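Note that one protein chain of the assembly has been removed; the remaining protein chains are unaltered in position.
Moving on, here comes chain A:
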Amino acid sequence: MPEGIYGVEWLARTRDDRDLAAWLELMPYARRIGVSAQPEAQGEGLLFRLDPQPGNVGNVMLPALHGGVVAAFMETAATLDLMLASREPRLPRVVDVSIDYLRTARLVPTYARCSLLREGRRLANVTVTAWQKDAAAPVATARLHFVLGDPANYQE
């Protein structure tokens, strides 16, 4: 278990550095399914990517990605995006997730982009769109609510 990190200073520093790799390091399930993040070519936002790993398959007949893995990818994207986009350093905790599956997700790279629709003092609303070859033909959309935890309260 990592020690001396994940406190106020660590979060502020990694946030200033936009060090998403440091955040993903603490998310073993996100690493297992092959999530990565990079700054958008244009603009301020982040582009998330899910590797087409054989272990992410949920339907061998098609084959297609497991819908739950796509959901976990989108939830990871929403969490990381919010950690960077919030006004102050915050540790988001998911309250609810609603996901609509629009198309079969094939065994090819999947991308996601997030939008912070509302950031209140305690709660945030984030939407996520995921696509594969064509950004205009999303495979899924999701809407998530998070409680914005104050990192000062997570010192244990």
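Heads up, the rule we're going with is that a contact is a pair of C-beta atoms (placed from the backbone, for glycine too) under 8 Å apart; a residue touches a chain by one contact, two chains touch by 3 or more; residues count from 1.
Convention: contacts and distances are computed from a predicted model.
Among the names given as "Hotdog fold thioesterase", "Sugar ABC transporter permease", "Phenol hydroxylase P3 protein" or "2-oxoacid:acceptor oxidoreductase subunit alpha", UniProt records the absent chain under the name "Hotdog fold thioesterase". Contact with the undisplayed chain is limited, among A:Q38, A:N59 or A:S115, to A:N59. When the omitted chain is restored, the residue from A:Q38, A:S98 or A:S115 that touches it is A:S98. For the options A:A12, A:L26 or A:A137, the residue in contact with the chain missing from this view is A:L26.
Within the complete assembly, residues 1-2, 5-6, 26-30, 32-33, 54-61, 66-69, 71-73, 75-76, 93-101, 104, 154, 156 of chain A touch the chain that is not shown.
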